[in-house]
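Have a look at the structure that comes next, please.
The complex appears here minus one protein chain, its other protein chains still in place.
Should a chain be cited, it is by its letter among A, B and C, assigned in written order, with residues numbered from 1 in that chain.
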Amino acid sequence: MSETTSVLDLEEAGAVLAAEAARFASFGWMRGTSGNLSVVLSRTPLQLAVTASGRDKGELTAADVVLTDASGAALGAGRPSAEAALHARVAALTGAGAVVHVHTVASVAMGHRSPGGIAFRDLEMLKGLGHGTHEVAVTLPVIENSQDMAVLGDRLEAALSPGMPAVVVAGHGLYVWGADPREARHRTEVVEWLLELELTRS
Amino acid sequence: MSETTSVLDLEEAGAVLAAEAARFASFGWMRGTSGNLSVVLSRTPLQLAVTASGRDKGELTAADVVLTDASGAALGAGRPSAEAALHARVAALTGAGAVVHVHTVASVAMGHRSPGGIAFRDLEMLKGLGHGTHEVAVTLPVIENSQDMAVLGDRLEAALSPGMPAVVVAGHGLYVWGADPREARHRTEVVEWLLELELTRS
Amino acid sequence: MSETTSVLDLEEAGAVLAAEAARFASFGWMRGTSGNLSVVLSRTPLQLAVTASGRDKGELTAADVVLTDASGAALGAGRPSAEAALHARVAALTGAGAVVHVHTVASVAMGHRSPGGIAFRDLEMLKGLGHGTHEVAVTLPVIENSQDMAVLGDRLEAALSPGMPAVVVAGHGLYVWGADPREARHRTEVVEWLLELELTRS
Partner (left out) sequence: MSETTSVLDLEEAGAVLAAEAARFASFGWMRGTSGNLSVVLSRTPLQLAVTASGRDKGELTAADVVLTDASGAALGAGRPSAEAALHARVAALTGAGAVVHVHTVASVAMGHRSPGGIAFRDLEMLKGLGHGTHEVAVTLPVIENSQDMAVLGDRLEAALSPGMPAVVVAGHGLYVWGADPREARHRTEVVEWLLELELTRS
């Protein structure tokens, strides 16, 4: 019997993810059909609602969502994003309840400039990632891209950085996570703001 | 008797193109009355619905569309865009069912910086153009501008690049095509994202 | 008896200008309460409807407009923009039926970089200013700012450039004109696009 960690059923999760995706699409962070979002519906066994593959992220409906297991395999109808396995891996590794993956120009540009990781310090906006003060130094990891989600997940696990609920995948985009879709949204906005600032300053 | 390759009649095509144009206009990609869109209504003989000339692309209605033949000449009422002939040429050359032509700052700026073509490689976003992996290298051709659509069409034909359903016209803008208006839209968004990334990096 | 050159009465003109202003405000071109728009209601004697001073340009109503004469003085109720006199001067000098004045970052930045005028050539977008081909070279004049509208008008008159229905006022913003509000809008969008391109390239 599953331990429910979310009050959402699959359709409710689809509605939430559609609204979040429409917001990110309006910012230009999900051009084409890029990016995907997920929310954890059950922790044990791990089950996630993941946005369906190949859809315009500004036009999702509550039905454009797929139930997947901890390996990213579909448990019901629909084809999940190819990256569903990485969403599940992030949820398992970090305990996050929601994962956002967007393709922003700033994340790919900064990943190219700083392939060893992007350092932030003395910025009030870092409080939006849970820090109690701006007087902190954190690093946004940059990992190499791969089409193999197990490889990408191993790289993400190895790169996880304290106080930074996000990773840049080089030449690809940004992963950010939080306790629920709203926290994941706010952290995504904060990390993207930080990246846009660095892009402007460097 | 024509072989119908689209379920759309002219007015339906007009409604689809008006919605697509409003979207692109909201991005600032069709300033003034610039740019034009088309969809193939018949493959044999080749007939296209092309947006009417001189209209604000954020304010098109289903009636602001003209039926044209393979030479870009109007088959019914209305004045098609001067570039209708190039839309038809693209459709004939590539088998595309829909063509997007937008005037983006990034396409003209990058065409100026890289007049020999704009190279992209190792970018996840290339999967949005139909590639199975990011580990691919493709080139977005840049061709010289002309007011003579036959000349421009010859240049486009000579420049066509494998795995890149798009061409930049120097000092002018961007042509992108796909199987239908939605695929053409998504590819346009992907190519523009790639151009904005390169503009940021270079 | 006045020779009517517009079918608009003052309230209709106010409604048109409010809609145009809301559009430009949405682009960030009328921050604070900056900028102003006008439309000619009578040619002889010259009378214009000019947006009222000090209002948020994203929130104008049809009533936020003032009737002015060729000197920019109010003919009825309301306080016109201080720049109403320059709008009237532009209409008198060029025969324009509508004038747009916006404060764009790109116009002020480019006016600073190219105080002797901003040259454009070989750009398809120039066709949006009435040219039949991209193979043309035109200059967008840059004039020194003044709080004295007569001085500013003299500078504008001396600077008028063939084939360019626009002037940049240094440290200030952009004036663009056309036969009616819609043509003035489209030309404003074209000139701003050209300025954004040059800002990116330079």
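Criterion: a contact is a pair of C-beta atoms (placed from the backbone, for glycine too) under 8 Å apart; a residue touches a chain by one contact, two chains touch by 3 or more.
What you see is a predicted model; the values in this text were computed from it and never measured.
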Next item on the list: Specify the residue from the set A:Ala92, A:Met125 or A:Leu160 that touches the hidden chain.
Entry: A:Met125
Next item on the list: Quick one: say which of C:Arg79, C:His112 or C:Arg201 touches the chain that got left out.
Entry: C:His112
Note to self: For review purposes, identify every residue of chain A that touches the missing chain, sorted by number.
What the structure shows: 27, 122-125, 128, 132-135, 182, 185-187, 189-190, 192-193, 196-197, 200-201
Margin query: Across the whole complex, list the residues on chain C that are touched by the chain not included here.
Written below: 28, 31-34, 56, 103, 105-106, 108-109, 112-113, 145, 147, 169, 171-173, 199
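In this section, only the chains that are shown with their structure count from here on.
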Next item on the list: Averaging only over C-alpha atoms, locate the centres of chain B and chain C and give their separation in whole Å.
Entry: 32
Next item on the list: Return the residues of chain A touching two or more other chains; collapse runs of consecutive numbers into ranges.
Entry: none
